[in-house]
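A single protein chain has been omitted from the complex, and every remaining protein chain is retained in its original position.
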Amino acid sequence: MTDHQSTSNMAPKARRARALETALADKNLIPENYVEKITQIAEHKWDAKNGAMVVAEAWVDSEFRERLRTNATAACAELGFSGPQGEYIVALENTATLHNVIVCTLCSCTAWPVLGLPPDWYKSFEYRARVVRESRTVLREMGLDLPAEIEIRVWDTTAETRYMVLPCRPKGTEGWSKEALADLITQNVLIGVALPEV
Amino acid sequence: MTDHQSTSNMAPKARRARALETALADKNLIPENYVEKITQIAEHKWDAKNGAMVVAEAWVDSEFRERLRTNATAACAELGFSGPQGEYIVALENTATLHNVIVCTLCSCTAWPVLGLPPDWYKSFEYRARVVRESRTVLREMGLDLPAEIEIRVWDTTAETRYMVLPCRPKGTEGWSKEALADLITQNVLIGVALPEV
Amino acid sequence: MDGIHDLGGVDGFGAIKVERNEPVFHEDWEPLGYALGFLGMGLNWWTADQIRHAIERMEPRHYLSASYYERYLTGVASLYVEKGTVSQQQLEDLAGGRYPLALPATPGAQARTQEISYAVGETVLVTNTHFKGHCRMPRYVRGKQGIITHIAPPFPFAGSAGHGLEAKLEPTYHVRFQAKDLWSDAEENSSVVVDLWQSYLEKAP
Partner (left out) sequence: MDGIHDLGGVDGFGAIKVERNEPVFHEDWEPLGYALGFLGMGLNWWTADQIRHAIERMEPRHYLSASYYERYLTGVASLYVEKGTVSQQQLEDLAGGRYPLALPATPGAQARTQEISYAVGETVLVTNTHFKGHCRMPRYVRGKQGIITHIAPPFPFAGSAGHGLEAKLEPTYHVRFQAKDLWSDAEENSSVVVDLWQSYLEKAP
């Protein structure tokens, strides 16, 4: 069998991307600086540091935590975090016996306003295929070895809910500032493949 | 995400094939003319013309047809057709209300001694994926438009049984020689994606 | 559609590779898929679901060999071509080479007319139905039973929205499945929660 034509002799992807941009620009469809603005937003506004601030706030303010549990979309908006792919946010609260992990097996949906654009591994076929069926093994391979007695709950982002993980506050952080607490929260912590490390 | 390394910068497949051959030859593992002999057998001994003769024989000799129905492996061997991938052959008899089609969705198993090595389309992902779920549409696309009242039965070659289709003898072939009848039977007819055409 | 994109539980993939200090974009063309996709959404030419479905409709070999942003770009380019804004030939001329697009869409679907609602704590059955269009019910839950843990607000039914059809607003349900009920060899003490439109669910028998 000869190789299928679909993947042979393609124009390089960068040139395909620029070709579409040029075709639309030739028709005056692209407002000035449109692509640059989106790129700026994607690189700077959608940021896991936002989710980190939400978590830190929840750790120090029990009333905010309660609002986050009951209406995370509004709670995140209180801190200024909202927008596309954040229309309906749900915070997943870890406990001593439950660990939450987020995936999108069908594409790569993510709560952009609080998690930022997801990393490549989150979008990889490996993660999408394996984490639902082999959650514990995948987490262990990624450096998070959870005891067998902790239930792992994997959240597949298949409709319009966008998730963020609310991890347990680590021991030894009593009296820390919100900023110092937020520094413990990486994007991987918000997805659920890591825990905050003091 | 960068492209996965598995498919980038591979040595060309012809060179990979020759590399394995050279490595084994260097260890004196390959008997003289071994590859050539296999190639000869694959190109000449395993041949759909064999299956065509089996069908022609069954059309003219009702006792042979009965033996073919009850033990196709032995019936094919009577005519000299046996060997690898022909250890257990079952002939699938078409009737006025039933049409049989063969596939191997998991790899591309085929009754080599009577059907020959299968054509590329039989090994294609398209055929393997689609014919079990959309048999009538696939057959129509391939030029065989069967009436809705004919049941299509698709045989997935998932274990060790190897199949051949025994089509209905076309009208207007009364008194034809076996050779003339066999000429009506193509490899596609034996697989079940075509009917003998007079 | 039970397409190549429906990856949950598929065996044979290797280790997950994590890049340290990963940038948001690795190459400067990468934001273009998102940006030009949003552009069309802003013009009400298509929905996010249609972009997702256009990506799913990529020829499977292309889907599996492409990077994420290449897939997104291909989906968006396909929608512009299907809209008639630009032709594939023009794109190929501009790119100086082949420019594969998504395969054609099949007809969309309507949400169930009959209103069947479910309560938190209720055991539900995922419908055992198959549909070649845009579907946000991963095949690994088809015909399985799970427990409703949460009811999310109504959103446009994906089976319609993915095809540019007017879409009924339907609540989605967070349904928890024991992983062992989905795969007999799944990890011990683990569960999977899937967010499913009401039309994908039935009363448990």
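To keep things simple, chains are lettered A, B and C as they appear, and every chain counts its residues starting from 1.
The rule is short, and it goes like this: a contact is a pair of C-beta atoms (placed from the backbone, for glycine too) under 8 Å apart; a residue touches a chain by one contact, two chains touch by 3 or more.
Note that the coordinates shown come from a computational prediction; the quantities given were computed from them, not determined experimentally.
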Option touching the unshown chain, where B:G86, B:G116, B:P167 or B:G192 are the choices: B:G116
Of C:E30, C:E56, C:E170 or C:E202, the residue in touch with the unshown chain: C:E56
In subunit B, positions touching the absent partner: 4-24, 27, 29-30, 34-35, 38-39, 42-43, 84, 88, 90, 103, 105-108, 116-117, 119-121, 123-130, 132-138, 141-142, 148-161
Residue ranges of subunit C at the interface with the undisplayed chain: 1-4, 9-14, 56-61, 63-65, 103, 128-132, 143, 183-186
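Please note the rule applied: only the chains that are shown with their structure count from here on.
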Most centrally placed chain, judged by C-alpha centres: C
Distance from subunit C to subunit A - Cα centre to Cα centre, in angstrom: 17
Between subunit B and subunit A, distance of the C-alpha-averaged centres to the nearest whole Å: 50
Contacts with two or more other chains, residues of subunit A listed in rising order: 120, 123-124
Residues of subunit C touching at least two other chains: 26, 61, 65-69
